[in-house]
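Yeah, one chain of the complex is gone here, protein chain that is, but the others are all in their spots.
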Amino acid sequence: MTTADLLAHFFGASATGITISNKIATGYAKVGDQDVCVIGTVDGTYIDNAAALQMSEQVLDCVRSKPGVPIVMLVDSEGQEPNRTAEMLGLPVYFGHLLTCLQVAREAGHKLITVATGKAIGGAFICYGMFADSIYALDSATVGLMPVEAMSAVTKIPVAILEELSKTLPALEFGAAPFALLGGVKAVWPTDETLADKLSAAIAAATPEDTRAALGKERGGRPQAYDVQQRVLAESAR
Amino acid sequence: MEAFQQSFPSHALAWPPSRKWALAGVVGSGNLEVLIEPNPAAPDTVSYSVETPIPGYRDSWLAALSDFSAHYAVGGTTITLHDQGAPPVVVKLRLRQALDLLTSAQS
Amino acid sequence: MSLTPYHELKARERIAVIADAGSFREILPPPERVMSTYLPKLGIPVSFDDGLAIGHATIGGKPVYLAAQVGQFVGGSVGEVHSAKLVGLLKSAARDKIPCVFLIESGGVRLHEGSSGEIGIAEAIRAVFSCRAAGATTLAVIGSDIGAYGGMGILSSCCDFRLMTEHGRLGISGPIVIEKWMGKQAFDSANRALVWKTSGGKTRYVLGDADLLVNDSADSVRAGIISFLSKSAKPDLAMVEARQASLEARLEKFGQISDPDEIWKTCGITDIAAASLAEAEDFAKSFHPQNS
Partner (left out) sequence: MPQVPYDSRRRNKASRLSRASSLAQGKLVPHEKTADLLRAVLEPGDILCLEGDNQKQADFLAAELAGLDPSELRDIHLVMSCITLPSHIELFKKGMIKKVDFAYAGPQGAAVAELLAAGKFPIGAIHTYNELYARYYIDLTPRVALIAAAKADRAGNLFLAANTEETPAIVEPTAFYDGIVIAQVNEIVDTLPRIDVPTDQVDFVIEAPYPMHLTALFTRDPAAITDTQILMAMIAIKGIYQEYEVESLNHGIGFDTAAIELLLPTYGEELGLKGKICKYWMVNPLPTMIPAIESGWVDTVFSVGGEVGMERYTAARSDIYFTGRDGSFHSNRPMGQLAGHYALDMFIGASLQIDIHGNSSTVSKGRITGFGGAPNMGCQPNGRRHPSKAWLKAGREANPGPGALPGRKLVVQMVETFQAGRVPTFVETLDAQDPSVKSAMQGVAPIMIYGDDVTHIVTEEGIANLGACRTQEERTAAIRGVAGYTPVGLKRSSADTAALRARGIIKLPEDLGVAPARANRGLLAAQEIKDLVRWSGGLYDPPSQFVDW
């Protein structure tokens, strides 16, 4: 599916309000009758310092000029740019700034909704999409830390072993469905005509509580996280 | 991963120890972590539990642990070792450090 | 009091020299054996604390929550348990409105635990901002050779403040990954001088990414931490707008430079060799960082 098709699925005719420049989408559109601000990556692009600034500028514009308008984050990015100059100029700080802008928006009453539309991998997902109130993924999206081949290359654990283990450990599997089992996305959406309605409902339902650990426990994909968090909270309260 | 348990006779630890537990070392290449916990039920015995990723050196481990049990009063403790390829000299050093920490005055 | 080089210390030794003597009360201490369930399945040794010691302490008499990562254990990496301990601690800090200090030494997400650590870091980042919203100071202390990379580099950049030594490195992609991606000509990961000039404490301080640069001694780090405990940087629109402008200016000014020495020179450092050798605090005094 082309980017234009995808945007049309979500935003209909209002998708014309979204500009794509350097594979970064920014602008305003409507989901049903609801005005939304859109930031995102397309075509699996790598996120660098400039891309982060492009998105943060859009968030700031929204906070300044469109009080309370929900911010929809679309994610189709292979990762952060592995580049020495980017690192030298402080890539993590650019990402931290983007996240801080989103926090300012959240505190100003903007809802934050993410849809992983394509690749949503590693740092590229952490640096904005995973910060949302509610996170969703298309069934065709490839979501996760990294494919098992890449994992194998770094950990030196053979691919066959990782693949075998991933049958019982969704954390090691790569894709939207296993990511949902971990609580990392709330729901996986089929790419069809109902996307706009689903997004609209998701915006309406969004609240800022982070429920991912509870969800991961409930769905069985991340059995320890919630309990450990709760134990720490209980012990620290003594 | 090879795992084994073994108990040795040892003189009783000076009682009571000043802490409920003590940890020495880290799990890292050529190193290990040692957790020592009092076990008053068996004051003249020390029980070891070892996990190591390098199989085939059980005899070597047990000889080192036996020597440590004989040289130091560690009866009435259980000691758990998570190894990542530590040589015996480091094993004995961490055991000593953990024991010192368990019995030293609270800082 | 200790002049021991901070970067040489292990996590628990750091806690011992940073916290007021005897004040540290560990949460989920080693005997609780809250450990990774993934690593044994991969034949990798586990650790009693999963590479993270957390607890309550006082530093300079002020109550804090304190976390220290064990860089030796799977590179200080963040898996399911490790991240859950971080999140629990941060939520405790937000609830109790007391500062949270991280002694960071981590390459980022623990690959062996796949996406669970990734989601865990994302949760921890949300929790960092809960602290900031509550006015509970979050401070990243980066003074180890492993530094703060990957998701931990991003998390550090979300904290109110970053304190670094020249041994510390702050980044996302490590040099080996970049070398693989760009080629050895563009970035030789064995060229440690370039690696440190790219991501090390001095360059991060020059560019304003580290709020404070201190000497590599436990005492200096402790004193530095104390200096932040009564401050916070609660995010608001004015702050992020100013930051947006400064980050844009940085990209404009330095975007075409590839040699980090050029950045130092542009920032007014004339004798690069002497500045490279200088003690961190002397270095920091010698010029005004490019800041936001």
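All chains are identified by letter, namely A, B and C, in their written order; residue positions are counted from 1 within each chain.
Note that a residue touches a chain if its C-beta (ideal position, glycine included) is under 8 Å from a C-beta of that chain, and two chains touch if they have at least 3 such contacts.
As the structure is a prediction and not an experimental result, all values here were calculated from the model.
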item: Contact set of the excluded chain (shown chains only); value: B, C
item: Residue of C:21, C:190 or C:245 in touch with the missing chain, whole complex considered; value: C:190
item: Positions on chain B contacted by the hidden chain, ascending; value: 29-30, 54, 57, 59-61, 63-64, 85, 87-90, 93
item: Residues from chain C at the interface with the omitted partner, ascending; value: 4-5, 8, 145, 166-167, 190-196, 200, 202, 273, 276-277
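Operating definition for what follows: only the chains that are shown with their structure count from here on.
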item: Centre distance in Å when chain A and chain C are each reduced to the mean of their C-alpha atoms; value: 24
item: Distance from chain B to chain A - Cα centre to Cα centre, in angstrom; value: 46
item: Shared interface positions of chain C, touching two or more other chains; value: none
item: Where chain A touches two or more other chains, by residue; value: none
item: Contact set on chain C toward chain B in their complex; value: 10-12, 16, 21-22, 29-31, 40, 43-48, 51, 70, 72-73
item: Chain B - residues contacting chain C, complex; value: 1, 20-21, 23, 26-29, 31, 33, 35, 37, 51-53, 80, 82-84, 106-107
item: Contact footprint of chain A on chain C as seen in their complex; value: 27-28, 34, 37-38, 41-42, 54, 56, 65, 80-81, 83-85, 87-89, 91-92, 95-96, 109, 111-123, 125-127, 129, 132-133, 148, 150-151, 153-154, 156-158, 170-173, 175, 177-178, 180-182, 186-187, 197-199, 203-204, 207, 209, 235-237, 239-241, 243-244, 247-248, 250-251, 254-255, 257-258, 260, 263
